[in-house]
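One chain of protein is taken out of this complex; the other chains stay put.
Which chain is which? They are A, B and C, in the order written, and residues in each are numbered from 1.
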Amino acid sequence: MSLYILRIDCPDEKGLVHKVSGVLYHHELNLIRNDEFVDRTHGHFYMRTEFSGECQEEKILNALHGILPDAVTISLTTQRPKNVVVLATKEHHCLSDLLIRNAYRDLNLNILAVVANHDVLRPLVEKFNLPFHLVSHEGMEREAHEAAILAAVESYDADYLVLAKYMRILSAEFQQRYSNRIINIHHSFLPAFVGANPYRQAFERGVKIIGATAHFVNEHLDEGPIITQEVIPVNHTKTWQELAAAGRDVEKIALAKALKLVLEDRVFVKNNKTVVFE
Amino acid sequence: MSLYILRIDCPDEKGLVHKVSGVLYHHELNLIRNDEFVDRTHGHFYMRTEFSGECQEEKILNALHGILPDAVTISLTTQRPKNVVVLATKEHHCLSDLLIRNAYRDLNLNILAVVANHDVLRPLVEKFNLPFHLVSHEGMEREAHEAAILAAVESYDADYLVLAKYMRILSAEFQQRYSNRIINIHHSFLPAFVGANPYRQAFERGVKIIGATAHFVNEHLDEGPIITQEVIPVNHTKTWQELAAAGRDVEKIALAKALKLVLEDRVFVKNNKTVVFE
Amino acid sequence: MSLYILRIDCPDEKGLVHKVSGVLYHHELNLIRNDEFVDRTHGHFYMRTEFSGECQEEKILNALHGILPDAVTISLTTQRPKNVVVLATKEHHCLSDLLIRNAYRDLNLNILAVVANHDVLRPLVEKFNLPFHLVSHEGMEREAHEAAILAAVESYDADYLVLAKYMRILSAEFQQRYSNRIINIHHSFLPAFVGANPYRQAFERGVKIIGATAHFVNEHLDEGPIITQEVIPVNHTKTWQELAAAGRDVEKIALAKALKLVLEDRVFVKNNKTVVFE
Partner (left out) sequence: MSLYILRIDCPDEKGLVHKVSGVLYHHELNLIRNDEFVDRTHGHFYMRTEFSGECQEEKILNALHGILPDAVTISLTTQRPKNVVVLATKEHHCLSDLLIRNAYRDLNLNILAVVANHDVLRPLVEKFNLPFHLVSHEGMEREAHEAAILAAVESYDADYLVLAKYMRILSAEFQQRYSNRIINIHHSFLPAFVGANPYRQAFERGVKIIGATAHFVNEHLDEGPIITQEVIPVNHTKTWQELAAAGRDVEKIALAKALKLVLEDRVFVKNNKTVVFE
């Protein structure tokens, strides 16, 4: 008996919970967990339901479409590992954490390949018997390089792309191709310290807490919907390099937490924000 | 139009969400927020629903009892401040925080009176124009003193008793009279350091984090259902008195958070644990 | 036997710890705690020493000046409560926390008076038998109002001013008069969300952690040296008003922690940053 995940979002109206739960009840499915949220600002309804049982997916979807508003988005899937392509540059800490988790099935994750613009992470990736694609940007125009990256990525059928400290900016076109399917880890507690070298910025500002932000990538750099944020206290004794070192552990934890949520279909994205059913 | 809170818990079975939401839908009530949880270990269902509308309470309750298992517990209330009697001894920090919050309506709280076994907090309580009852234990047997405390408490119609650093142990009889209605703040991160002077215990053990625990009181001292816990990092430089001072801020925050949850009817108690719909 | 606090900061050079500790040793003083820090970026040395004993202050200061660089700043004080004037507007939560701590001597704090531009906090302040000065800004030019505030403040001999949710901007002139002696609590995790209504900004950005920042006030609004920061996790279910309510507890804790540090002479300010010997 499979485990299913049903996700619904639509304009809010009376009776939605009753109607949706009715479809599952009448098909004799076992509701395991149910989460709902109504965004009052936008009058929008979100629902995520885990259930098990003999599920005729077609019938369920038809029944739901018959009773829900036209503007509904419905997805119904079995719980399965998601296919991911990881993009990286030179820093290993987020990538190595993901490689270990992938090897031990700690997340709902199936890494298909790693694509990088430097070669230094190749030995790490090859330890784990995964394809490593070097797409160097040396001597290439930005557009040409991105096209080559895209070609490498598109040779796989990825549900999500993960930017594990990939230090190149992706064009709006690239992002739109993977709309709400690219997850980035930013090395600051956004919206503080957007842009380059946030740890040096944090050092110069003299903050007493630093952090990291995992977010979906959109066309505005560092401004995409936030999934998770993690912080740690720091003090005046730390150089910016020590802040960066301390931050690396926060980055990898924030990214792993965000991926756990996304890969278990717990995150809805709308209005540049996320609804997360933890 | 009032805001209502419906709380249901019962043995789990198929269709509960559908049935309950159906009653509200058919009475044309506006579901504002809905939380459910199924405890798989015990096969038990919990649901809390906020709704608004023209509610004929009798009818709703009858309709619900008609479709839910016999062993159900249902409560349906309007959102209103809860009446509380606070018990205290000599320490002011939790009490003063509650008095301020009460004065400014920061919590869903209506303090009726403070009952204490020492007189030192009287001036504080009287600043806020609340009744202060001294029930000294000097020269009294434990039973007689508790009877006097109980008499003072029972002269008020309290929904909950709050032990704001009340340093006397209450008998099982006393507790049963206010079953799941007495909230205590314990000055440790339970179950670490039960018993007397937990900060000195923490100092001697050399822990690197200390905490506080807000919990319902049951017949086993320091072992009641936990509502909230709060922690802060500490280090070797702190004396146990400094740990205690640092802990006081944690205690008052933990207690206030627990009260917010309880007084908004967000906490279910069963099997010596809590289900908390935050 | 008094407890003394010696604070030194000067350009770094070899032997400073040896020389300073030698002065104390030769005067047979009991070193209780010693903290040093060298800022390598600026080549600057900071030292704070607690000691007890028969201290001839003049002699100690002369001895220190004789062996330390000319550009040194030295202060030598007994540990005593610091005199503070609190500025407020309408919100009570930081002010009430300080009033309680003042009444119970929880901090090294002696509140002389509260100055406010609205009258709503008068009853609270008067409960604690402290002077309350209303300096309404109604119908006044900014300069005239600030002059009236300054007159009220200057009628007291304050070591520090505390802006406990005082919602008016102070001019550079005002600030320079109390250079590094005005502490503000900002309701965001600076440098995120400078400016007005940070909780609404945080809500709109969809952050997953909110915070508060206690800082010295300088001529650049919200950009003064940070003393302490505190954070709490939040999620998509919170309205911005609920974020603000949750934030209030963080604000009062951050302000109290900052004041504890400042009032115990643990904070040095230089280069728009703080060195904090916790």
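Note that in this section contacts are C-beta pairs under 8 Å (C-beta built on N, C-alpha and C of every residue); 3 or more make two chains touch, one makes a residue touch a chain.
Model, not experiment: these values are computed from the prediction.
Touch with the chain omitted from the figure is made, among B:S21, B:T49, B:N117 or B:T228, by B:T228. The residue from B:Y4, B:F51, B:Y166 or B:F193 that touches the chain not shown here is B:F193. Within the entire complex, the positions of subunit A that touch the omitted partner chain are 33, 92-93, 96-97, 100, 103-104, 106, 124, 127-128, 237, 245, 248-249, 253, 256. Counting over the whole complex, subunit C has residues 14-15, 17-18, 21-22, 24-25, 28, 30-34, 36, 38, 233 touching the chain that is not drawn.
Contact between subunit B and the unshown chain involves residues 37, 39-40, 189-193, 205-209, 211, 225-229, 231, 235-237, 239, 272-276, 278.
In this section, only the chains that are shown with their structure count from here on.
No other two chains have as many C-beta pairs in contact as A-C. The two sequence copies subunit B and subunit C touch through a face in which the numbers common to both exceed half of the numbers used overall.
Computed from the mean C-alpha positions, the centre of subunit B lies at a distance of 35 Å from the centre of subunit C. Averaged Cα coordinates give subunit A a centre that lies 40 Å from the centre of subunit C. Along subunit C, residues 237 each make contact with two or more other chains.
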